[in-house]
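All protein chains but one are shown at their positions in the complex.
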Amino acid sequence: MTLLYGITLTVIAVSGIVTLLRLVRGPLALDRIMALDVLVTMTIAATAVGSAARDDTTAIPVLVVLALLAFIGSVTAAHLIEKREGMR
Amino acid sequence: MTRSGNRRADRVLPALRHVPMIVWLWLLWILLWGATSAVILVGGLLVAVGVVLSFPLPAVLPGAVPEPLRIGRLLIHVLTDLVKSGCTVAWQVVRHGRRVSCGIIEVPLRVDSDLLIAAVAEFTTMSPGSVVVEIDRRRKRLYVHALPVRDRRDIAHRRAEVQAMERRIALAVGHRRGVEDPGPNPARPDDARDDP
Partner (left out) sequence: MSVLLDTVTAVLFPAGAAFCFLGALGLVRFPDTMSRLHAAAKAQTLGLVLVLVGASAQMPGRHAPALLLVALFQLFTAPITSQIIARTAYRTHGLDRNLLLGDALADRLARDGTPLGGPGRARPDEDAER
């Protein structure tokens, strides 16, 4: 089981690094918002795997909050960009 | 029925309409606490009622009777759709990568209710290879960005898929009007008889 957790966490971590590439490269601000959203998703996934590995449930309420915050954050940022484009 | 009975029904029914929401919020509260002590149960009920009373939602779909069996089937369909769409996208990533071909498709809808159109848009985004770009509420149209689209046949196929999903949703909430009548599909996308 430990090996399984290790592999899963490694793959998620590699995916996170790949996503960082898109976050750095852009080219639109929207791409960055999307990449950040995906990064938060991966954080949630990795934390869930970690909780399962260590039989530790303290992080679970944090995951609920994180999921909601990611949603609100992405939507707000996308709206902001749309508004800014509209003013041009 | 007497007039006073009518009036009482008018008063009681809107209150009943809130019950599912209160139950759902209460359940949510208990799940988040992960325990069922008396304080949590009573407190959760108070919070649920408080939230519903301070932020009342408008009635959606008056007169619709949900059909549990169809809702169950809809949920199963949506879940399999999600798995399929994950696989579709993954395959496109591996196989085509930079040279992916897509299209934006106009889908005329038949349902005419905010909730149903939102549900159709939501489930369409979950279904394989399509993301809703724009919702034209007034003309009842969805504009869908579809990922592997190669020819006209694909476009027609995708449109039919979205409309099948629409029909499934409408039937699941018991909203038969509009999707049952077999009349001609109200809109071929390129006809010019739109409102000005």
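Miscellaneous remarks
Order of writing sets the labels: A and B. Residues in every chain begin at 1.
Definition applied: contacts are C-beta pairs under 8 Å (C-beta built on N, C-alpha and C of every residue); 3 or more make two chains touch, one makes a residue touch a chain.
Nothing here was measured: the structure is a model prediction, and the numbers come from that model.
For chain A, the residues touching the chain absent from view are 1, 4-5, 7-8, 11-12, 14-16, 18-19, 21-22, 26-31, 33-35, 37-38, 41-42, 44-45, 48-49, 51-52, 55, 57, 60-61, 63-64, 67-68, 70-71, 74-75, 78-79, 81-82, 85. One chain is missing from the display, and on chain B it is touched by residues 28, 31-32, 34-35, 82-83, 85-86, 88-90, 92-94, 97-106, 121-123, 125-126, 128-129, 131-136, 141, 143, 145, 147, 149-151, 154-155, 189-190.
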